[in-house]
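Okay, so here's the structure we're looking at.
The complex is shown incomplete by one protein chain, all other protein chains being positioned as in the whole.
We call the chains A and B, going by the order they appear; numbering starts again at 1 in every chain.
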Amino acid sequence: MFAPVSTPAFLIRDVSFFVLAITGVIFVIVAGFAVFTLIRFGRRPASPEVEPAQVYGSTQIELAWTIVPLLIVVVLFLVTARYVWGIERRAQPPDALEITVVGNQWWWEIRYPKLGIVTANELHVPVSDATRPTLTFITIQSVDVAHSFWIPQLAGKMDAIPNKTNRIWIEPRRVGTYVGQCAEYCGLQHALMLLVVVVHPKDEFQTWVASQQTAPAEHDATRTGRALFASLACINCHRVSGTPGNGVFGPDLTHLMSRSTLGAGAVRNTPDNLRAWVKDPSAFKTGALMPAMKLDNAQLDQLVAYLSTLR
Amino acid sequence: MSSTFVSTEPTAVRDAAPTPERSGTLAILHDWVVTVDHKRLGIMYVVTGLVFLVIGGVEALLMRLQLAWPGLTLVPPDTFNRLFTLHGTTMVFLLGIPVVFGFANYLVPLMIGARDLAFPRLNAFGFWILLFGGALLYFSFIGGDGLYGAGSAPAIGWFAYAPLSERAFTPGNATDYWNLSVLVMGFGTVATAINLIATISTMRAPGMTLGRMPIYVWTMLTVSAMTLLILPPLSAAQIMLLLDRFLGAHYFDTQAGGSAIIWQHFFWFFGHPEVYVLMVPGFGFVSEIIPVFSRKVIFGYATLVAATVSIGAVAMSTWAHHMFTVGMGGTLDSFFAASTMLVGVPTGVKIFNWLGTMYGGKLRFRTPLLFCCAFLFQFLCAGLTGIMLAVAPFDWQLQDSYFLVAHFHFVLFGGLIFTIFAALYYWFPKVTGRMLSERLGRWNFWLLVVGFNLTFVTMHFPGLLGMPRRIYTYPADRGWDILNLVITLGVPLQALAVLIFLVNVVYSLRRGAPAGDNPWEAWTLEWATTSPPPAYNFAALPPINSRRPLWDVQHPDDPDGPHE
Partner (left out) sequence: MSRTASRGRAGVIGFIVAETSLFAVFVVAYLFYIGKSLTGPSPKDLLELPILGTICLLSSSVTVALGSRALAAGRVARAGGWLFVTIVLGVVFLTGTAQEWRRLIVEQGFTIGTNLFGTTFYPLVGLHASHVILGLVMLSLCVIFAGSGALKAVHAERVEFVSWYWHFVDGVWVVVFTVVYVVGR
């Protein structure tokens, strides 16, 4: 969180430095006094059998060391409240990008409602420059248990709670790829529910949008694979636009090859890994809710060849 | 300084003399099993707690070995998830509570000049139901069948968030073992709290006004009152979870309109004050030990009492700082940030009072004081990281990260457990009639300090770098690997420290120097009787005219009374 690239993360870093400074000073003073006391009064005394002067208390001192911390707390609270409202109450500008993120066990469903895009585990957003700021507002939901959406360099985390809708916003100011992961224990594979956010220059982002909105081209060579996909239970869970597949239990695979990982970060998206994943997801992610489909090698080859065309 | 009122001959097992008809091991065992004596029950509580400290420590060790480097497969994911669930549940309910209430059991009657607790049989009930609950929880390894095979412990985390804990997402009985065992242990804790309140309010010896009670007794009174208010809400939430899981109710069933958030509110309404119930008696130990080893009266008794009670009260209003990231809205976020910062004030004041006590004193660096000194620095850190986390936006980044895990281990390990070791070294002579070895004590102390800080200071950093908690492995490219390795390296030192402690106990029980009534030259009532005390505690009490009756006996020319 100390390498922010997006406005909320910058704001949080600012208030963090403030509180770190205050607590740092308190630590130095109190610990310093403690060390001094231990050394000064820990030395072997001249007459150990004589008890030292018994001091029962001091109203002034005790009042002082109650009031000063109270004042510090008041200041800290006022600063905190300012940042809380500043971040939570940010109004959504009319040209903001809208994304809906839905937590699932154990992957992220990503939708761009106004652009008609559905993908998984990876967000793509445009960079925001000072002259024409572009914010992205993210609606966060869950279909099953509590998850938490956290990319430290972009913003604080926000939980994905079933039956509740949460919202955060980001404003990335630097192009690049930023990673995060689920931050609320959500069951067996909570550890493998990673997130990738790719921040594009504005024109590159438009290119990405266009490619996501276009259905993938059909190829004769992979016709058998496509038929296989449509005939097997794959379509019960997965949607691929242009096929009968309309399942929502698993990720939308229309542009599967445009994503960098499989299984929400379990492995990199390469042809070999894809084949191994389809053969048996549990090899990479024990307990993944996608079953091994028990395909023979020929079927696997055809299927993977087809899936590889889904760019 | 030995008491002039009762015999000074140390007898470690005077109370365990077998009845005339039977003798031998069976008779001794029988006496302990049927006992209602607060001293024996106190010992049983503490021993139980220490056993679970070792078990919980092994669970932690396994987790740390798994996380020492990215991509390790020492422990499969489902086992790891069970380990952190059991580690948290064990450390809070089977180490913290038993040791805290066990010490109270032993010390409170002695400190107020009473013969036993108000309800001795209820006391025994509290202990045995705790033991039963612990056995039930660990039986889950054998009995709690899950979907993928026979025998599994709960894997829902120690706070069991809904709806993950609902039947739809966690079938099988593992969760029910967690639910029932904690529910049942809760009844025992409430019973003991009622017992302590009744004892402290009605059984103080003549002259022992509320304003003359040791600070430790004030802490136990405060946390017992808190227990009455916070444990039933946990029980209620657990009953609701049981109804959901077994009778088809929908309390936390989000598919039927239920709320996942109210589980969190109910749980943390219990959960946050609970950590104060654990820590505040630790403050009580420190308030007894520091004066004795500084040879000075506690600085600001009234302030310390006021701080204790205000911590108890304000802590009841801070619970939703565990929920800053669920989307409660700015108003609630701000309120709970304010209350959380506020509770830091009386807590900080206590640190100043302890330092004020040591200032101007003649410090005796025996093992109990060493642990208290480490506590002061470590708890200062814990409190300050707590203030940082009270700043809600800071928490939005670091909630559920390893920074948070480091913070609460600083509170409960660097804070509570260090004070428990101080208390063990301080009162062991009173309980057994023998001194623990100072030499082994120093090895124990230094290994623990180095090991603890190596692990938990380092642990802040992966959190700051984005590492969330409760993950069984992590990617290699996040920069967390070396840090995790260093964290793991602290664990063997801590384990060795605990081992040395156990060796110290076993050795000293047989070969420790005889303690006498008052080896530390302390001033409160428990030191005015033999070590160990007779079954009836006091043959005769010294006159109680101040907070330090034995000081008054030793200094008849300058008693405490007029100064207080």
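As a convention for this text, a contact is a pair of C-beta atoms (placed from the backbone, for glycine too) under 8 Å apart; a residue touches a chain by one contact, two chains touch by 3 or more.
Here the structure is a predicted model, which means the values were calculated and not measured.
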item: Which displayed chains the hidden chain touches across the whole complex; value: B
item: Contact with the hidden chain (one of B:Thr35, B:Gln66, B:Asn81 or B:Ser259); value: B:Ser259
item: Among B:Leu65, B:Leu229, B:Val275 or B:Val457, the residue in touch with the chain that has been omitted; value: B:Leu229
item: Options B:Gly211, B:Gly248 or B:Pro492, residue touching the unrepresented chain; value: B:Gly248
item: Among B:Met91, B:Ala162, B:Met208 or B:Met240, the residue in touch with the chain that has been omitted; value: B:Met240
item: Residues belonging to subunit B that touch the chain removed from view; value: 118-119, 190, 193-195, 197-199, 201-203, 228-233, 235-237, 239-240, 243, 247-251, 256-259, 262, 266
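What we mean here is this: only the chains that are shown with their structure count from here on.
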item: Whole-Å gap between the CA centroids of subunit A and subunit B; value: 34
item: Parts of subunit B lying in touch with subunit A, wherever the complex brings them together; value: 76-78, 81, 148, 155, 157, 161-164, 169-170, 254-255, 257-261, 294-297, 299-303, 325-327, 329-330, 333-334, 337-338, 341-342, 344-346, 348-349, 351-353, 355-356, 358-363, 365, 373, 376-377, 380-381, 384-385, 387-388, 390-401, 464-466, 468-475, 478, 555, 560, 563-564
item: Interfacial residue positions of subunit A with respect to subunit B in the complex; value: 1-2, 9, 11-12, 15-16, 19-20, 23, 26-27, 30-31, 33-34, 37-38, 41-42, 45, 48, 51-58, 61-62, 65-66, 69-70, 73, 76-77, 79-81, 83-85, 87-89, 105, 144-146, 148, 150, 152, 155-159, 161-164, 166-167, 179-191, 194, 265, 286-287
